[in-house]
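Encoded as structure tokens, here's the structure I'll be asking about.
The complex is shown incomplete by one protein chain, all other protein chains being positioned as in the whole.
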Amino acid sequence: MTEQQTYNAPTIEQEIDVISTYRLEEAASKVVPKGGFDYISGGSGKEFTLQRNDEAWLSKGILPRVLADVENPDTSTKIFEHDLKVPFIMAPIAAHGLAHATKEAGTAKGISEFGGTIMSISAYSGATFEEIDAGLNGNPRWFQIYMSKDEEMNKNILDEAKADGATAIILTADATLSGNRERDLENKFVYPFGMPIVSRYLTGSGENMSLNNIYAQSKQKIEPADVKFIAEYSGLPVFVKGVQTPEDAVLAIGAGAAGIWVSNHGGRQLDNAPGSFEVLAEISEAVAGRVPIVFDSGVRRGEHIFKALASGADIIALGRPVLFGLALGGWKGVKSVLEYFETDLKRVMQLAGTQTIEDVKHARLYDMKK
Amino acid sequence: MTEQQTYNAPTIEQEIDVISTYRLEEAASKVVPKGGFDYISGGSGKEFTLQRNDEAWLSKGILPRVLADVENPDTSTKIFEHDLKVPFIMAPIAAHGLAHATKEAGTAKGISEFGGTIMSISAYSGATFEEIDAGLNGNPRWFQIYMSKDEEMNKNILDEAKADGATAIILTADATLSGNRERDLENKFVYPFGMPIVSRYLTGSGENMSLNNIYAQSKQKIEPADVKFIAEYSGLPVFVKGVQTPEDAVLAIGAGAAGIWVSNHGGRQLDNAPGSFEVLAEISEAVAGRVPIVFDSGVRRGEHIFKALASGADIIALGRPVLFGLALGGWKGVKSVLEYFETDLKRVMQLAGTQTIEDVKHARLYDMKK
Amino acid sequence: MTEQQTYNAPTIEQEIDVISTYRLEEAASKVVPKGGFDYISGGSGKEFTLQRNDEAWLSKGILPRVLADVENPDTSTKIFEHDLKVPFIMAPIAAHGLAHATKEAGTAKGISEFGGTIMSISAYSGATFEEIDAGLNGNPRWFQIYMSKDEEMNKNILDEAKADGATAIILTADATLSGNRERDLENKFVYPFGMPIVSRYLTGSGENMSLNNIYAQSKQKIEPADVKFIAEYSGLPVFVKGVQTPEDAVLAIGAGAAGIWVSNHGGRQLDNAPGSFEVLAEISEAVAGRVPIVFDSGVRRGEHIFKALASGADIIALGRPVLFGLALGGWKGVKSVLEYFETDLKRVMQLAGTQTIEDVKHARLYDMKK
Partner (left out) sequence: MTEQQTYNAPTIEQEIDVISTYRLEEAASKVVPKGGFDYISGGSGKEFTLQRNDEAWLSKGILPRVLADVENPDTSTKIFEHDLKVPFIMAPIAAHGLAHATKEAGTAKGISEFGGTIMSISAYSGATFEEIDAGLNGNPRWFQIYMSKDEEMNKNILDEAKADGATAIILTADATLSGNRERDLENKFVYPFGMPIVSRYLTGSGENMSLNNIYAQSKQKIEPADVKFIAEYSGLPVFVKGVQTPEDAVLAIGAGAAGIWVSNHGGRQLDNAPGSFEVLAEISEAVAGRVPIVFDSGVRRGEHIFKALASGADIIALGRPVLFGLALGGWKGVKSVLEYFETDLKRVMQLAGTQTIEDVKHARLYDMKK
């Protein structure tokens, strides 16, 4: 029996009408099998941090500016060698096949059709590099790595990612073992299909394995030397992903990180951690412009992108909302979601009196707690 | 098929018993067609700012004063050449025809029958100046403009407003495109009737057009020069409406504004903006008495009027509650709502130990967050 | 038709088992006619201040003290010439007949049977002095006055109260007109029986009159001179009741008040006022021990009495909970409620390591908001 027979992921391909990504989540819950939906949307523990990621946005308000002479705001920006038409990219997220039968290839096609942004490929992809490439069609991509305990395996994976055209490596450092995902425990969730990229270092293909099991077989002892190793071995810029403290940002930069990726893994790892947006400004102060900052965890609206940019982020990474689009419309749904974010961000920029992303970065936010 | 056939606005005319305007909203939801009701009562995005407008009032308490020798408080005040019997006026609000078949003419008649206050006529009125005049019956009026991209059109509209007797122009500057009104998107809401005042610069009459479409055809690039243009061309005092920052207040005054209109468009434009009352005091400090301040967004009770006056507002503008009165009782319902606010304000003034509006302006509010 | 026929107040007399006074309120709602119950339990406006009175208690925590050598705490205290066995008394509250057919006489008997405390008689009593006297049976009493616009009437009432044995006069100064009691408006509530004490200055007996009507016929212009007048004319100590600001406390003392009565009328007058407990400490600082402070509004537990005493109050006045006891058990229910408060206060005193009321007044409260 293959996973496609036992796990009935959606297969529909259609443009979708995005009123809000919260509504997408609600709609996706009706078409994605429960085990998969809970895995995608759930957090760890009592989901305090998951919820705090959302609530943290409310700590800062956006101020309408009304005499700013703005029209048709320009959302373009740049990171490393890439000119982007929007300041957001695809976050690395495991197992897109839970959301749609086309797996990561579907997401990749939606991204390349939208254009002007970057696909992050997760080491826990259910699709092979080749399958993803077909969808990406030459679109820029970054590769996210979960390290093996075996250094040769890591070299092997990095070689392959580089050969595939990755222009940066994302080292996920906040998931050396699985968060306390109560929904998965309750569902006795196991991946219904294999993970071709990391299966080389797993006992098993990934299929029918729990997240706990897979993480346990990955490397726990992540330290600055790992950053250095990846940077030197790959020759590519390395992001350390999962940074939530100024201390770790400084450590990462000291170890040669070319970028800081502020994230709490979407509230899926350490519950009772602060909301990711809460800690962004202080990390940005510590980074002090030395390297770019990518931000994720909790981004659901144009207002959120605006606030993250105004608090020190250079690029925003989108995760779950894109997967909900994938579930509801395949690659066309992915494209619809990206278009929604672009439209929503432009509207917010107009109403906040900001013509460019640079203007957004200098916008004053309002302290809603004072 | 005309709009009156497809959109069944209420037609009843009766005095109404106003226990609270929150109850009016509930009652109006039962008689106004859903598309129209959601348009009137809804906000943008997750309606955070809509809700915050209401919650913001709770940040300040009113202190009972009990030995203040007050009896039958005097609510009269003055703005420009107008002596008012109450410190509140009608806010400009589009498309009254959604609430009642008599459209803006019904509101106008309710206002003139109440007397001693000012009607603001919206550029997005569904009634013509002539129709409104019949209701106003000589009552003072201000005109609110959404600018066209075509300067001649703007002159033309200003000429007409002035000829109609407007004694001030309100430049709405916070709506250069539509907020993210999810309820309207869900309802696929379009205006069921035309907008005779601005239809001259629209492709179409307004009828069966969405708000997004109409705003897109208006001028986006609003700047200080527009304030100056309107003031000079019309020779009338100009309010800049939609101010939520001290910065914009200062810009507006510098450009010749005769008044600042603090508003976040009732939470209908930029969601995640602070509550309008939250920002009033700091704007008032920046204005420093140079020009009068009109305040709107979230006013539902006499206590709210009291708090806004005590925080720097000179005049309060009422929007939705008046439309709910219109829906429930036509012009008589409008009059009932205005009488409710007058009675409620007098009661609050008495219990807070304030004899005059000047006393209210000097009342100490209590910091409920300390 | 008499009020007893149209308004069926409870008549049962029994001891009641008080687990909490919140449960009493729930139980009373089932036996008291709706109009009367809503009048007794409701507040003004959106009942924000009513609720805040309850929530304000949570701003301060009581600290357990565990090595304090306490046993069987002593709740006795003294005010003016009265030795009290507990630091709480009966608040003046109108129209006890809404709760029980025995009216104020029932409450009075419950109080005298409990003993060691003081009855406050409201000018809006539904019973005559004589009827109340029968229940009080020599128990000390204070008289609360709503002033007439006619000075002779006031003298006449004061004469009568004094003749009845009142040892202090409570001038209610925060109710020169009725708060915005939406429940009463909805119920079209009128008093089902007369008010013999004030009927001399009313047009009508009080029966079938609304609170708005009755207040409107009372004196609005209360000022320091009224305090002085009452003190001089009666020769009795005068409390100014309804004080919520240091400013009014100072004014009252300056005018000859012998005590300050901190109250917001149980959240029934100016809605959006702070919780009564919130303002107690700053008023106590302003009073600086010159005169005693009575506190009411929101007291439902022994913990509340403790916190009020530790924040500057000398005596706590109980209102609604006693009326709920009256409704559920007549005079025996009143006694049960008073016994509950005594027991609960003793328990709190023991657990907080305080042997005497003086110890309580010096207890450190914990700032729950820090």
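So that you can tell them apart, the chains are marked A, B and C in the order they are listed, and the count of residues begins at 1 in each.
By our rule, a contact is a pair of C-beta atoms (placed from the backbone, for glycine too) under 8 Å apart; a residue touches a chain by one contact, two chains touch by 3 or more.
Remember, predicted model here, so these are calculated numbers, not experimental data.
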Practice item. For the chain that's been dropped from view, list the shown partners it touches. Key: A, C
Point to revise | Selected residue (touches chain absent from view) among C:Gly61, C:Gly165 or C:Pro196 | key: C:Gly61
**Study point:** Touching the absent chain when the full complex is considered, from A:Asp38, A:Asp133 or A:Asp271
**Key:** A:Asp271
Review point. Which of these touches the unseen chain: C:His100, C:Arg141 or C:Arg301?
Key: C:Arg301
Point to revise | Sites on chain C contacted by the missing partner chain, in the whole complex | key: 19-20, 22, 57-58, 61-72, 301-303, 307, 344, 347-348, 350-352, 366, 368
Revision key, fill the gap. Chain A positions in touch with the non-displayed chain are 45-46, 48, 173-174, 176-180, 182, 185-186, 220-224, 226-227, 240, 242-245, 247-248, 251-252, 255, 264, 269-274, 279
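Just so we're on the same page, only the chains that are shown with their structure count from here on.
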Practice item. Name the chain whose C-alpha centroid is most distant from the C-alpha centroid of chain C. Key: A
Study note, to complete from the structure: Whole-angstrom distance, CA centroid of chain B to CA centroid of chain C, is 43
Point to revise | Euclidean distance of C-alpha centroids - chain A vs chain C, Å | key: 60
Revision key, fill the gap. So chain A residues touching two or more other chains come to none
